[in-house]
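Complex shown without one protein chain; remaining protein chains in place.
Showing subunit A:
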Amino acid sequence: MNKRIPHTLFALGAAVLLTTACTPAPKENKVADPGTAVSGTVELWHFFTEREATAIDQVVKDFTATHPNIKVTVKAGQDDSKVTQAIGAGNGPDVGLSYSTDIVGKFCSSGAWVDLKPYLDRDKVDLNQLNATTRSYTEFDGKRCAMPFLADAYGMYYNKDLFAKAGITSPPKTLDELTEDAKKLTVRNPDGSLKQVGFLPLYDFYENAAAHLAPATGAKWLTADGKSAVGADPNWKTLLTWQKNLVDWYGYANLTKFKASLGDEFSADNAFQKGQVAINIDAEYRLAFLKDQSPDLKYGVAPLPTSDPARYGGGYVTGNIMGISKNAKNPEAAWELIKYLTTDDAAVIKLAGLLKNVPTTTKAIADPTLNADPDFKTFIDIFNNPNSMTSPPSASGPAYQETFGQFLTTYQSGKVPDLDKGLTEADQKINGVMSLGG
């Protein structure tokens, strides 16, 4: 027998043991009795940088002023992958603030973020003060492991000068009106190429992701059992057919060439800001960019046009989320901080004002200062509208959206001749990708 084999086996066994020993183990989450004094240090990781990070610091300072026994250590610029790896390695921050609701399914189902129900029950926090959409994207399978930290509402921006030039007096309310206006607002060069586009309908343009357009028809992503619904829900077909007709009117090649020449979304060369595109889908945060980068642009904001006039007024809603890591060193102080930042009306109003995001509590939503700006109020109204929708949490994160996104880019290029068949295949593909994790 080869004498090396036992040594090799020993080394392999030791490595496997080491590997399994280094993987995380579950930890029981115990909640203190009501009225227990909370103190100590709490570490907050968030993804904001620069101006926005300063805003967080200001509100955290307010928190420490009212909670003198708690010291908050803030680490800015931490994205989801860093938080995930830190929790996996057993060194997660006490509090994580994420930009993506896509992680809720994973963090709730795996227990990476602890169940907040015991804290909510103990402190008698009324969740009804949060709007229904934000409540839905902060829990998964009935487990609430996250709280909403401000929100984004998506609507339509339109260029008032270009509208006036084209003789359009009001923003479109239906998809048909959007098509009509987009055609009127489009200017072609003598060779047929595009000089100015009314509405650029490609799914891979700026914020035109399917999730942001889905509320236009009320298209749903997943069935009740968490499977893909894109093939079964006829609203997707309505949306896709409308979009493809408009793409064909422009010419796909013309659109891709025009799109390729445009500036980056978050630069001063943004196509809407430069007047190259007359109508654009975007969220409330664009208001701050317009003020900063294009102060002379005359624009208006309105809800997303819809296929059915009865659905008008809503849009896509998403937001930032907060949770307590399963290996938090000071979970009680972590909860105090989360409770303050997500349910204290004064804190939420201040944050919404500083970050120019939509607030999430009932009182903050009604705050007269925030509603004083009619453009910002439009987005608050979209956020509150019962027709507004979000993308549901899933244990495989954004897999269903991105897989469908790949199908959509193929479809809009004209490579899917049979839409019904294509949607059925997309269903299978999405379910296939969602099951890769086992």
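Note that in this section a contact is a pair of C-beta atoms (placed from the backbone, for glycine too) under 8 Å apart; a residue touches a chain by one contact, two chains touch by 3 or more; residues count from 1.
Keep in mind that, in the parts below, contacts and distances are computed from a predicted model.
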Listed names "Na(+)/H(+) antiporter subunit B", "Sugar ABC transporter permease", "DNA 3'-5' helicase" or "2',3'-cyclic-nucleotide 2'-phosphodiesterase (5'-nucleotidase family)", with the criterion being the UniProt name of the chain not displayed: "Sugar ABC transporter permease"
Residue among A:S100, A:Q129 or A:S294 that touches the chain left out of view: A:S100
Option from A:R135, A:K173, A:K220 or A:K259 whose C-beta touches the chain left out: A:K259
Touching residue (missing chain; options A:P309, A:P386 or A:G437): A:G437
Sole contact to the chain not displayed, among A:V42, A:V59, A:A112 or A:A146: A:A112
In subunit A, positions touching the absent partner: 11-12, 15-16, 18-20, 23-26, 47, 79-81, 84-85, 87-88, 99-100, 102, 106-107, 110-112, 204-207, 256-257, 259-266, 395-399, 402-403, 406, 409-410, 413, 428-429, 432-438
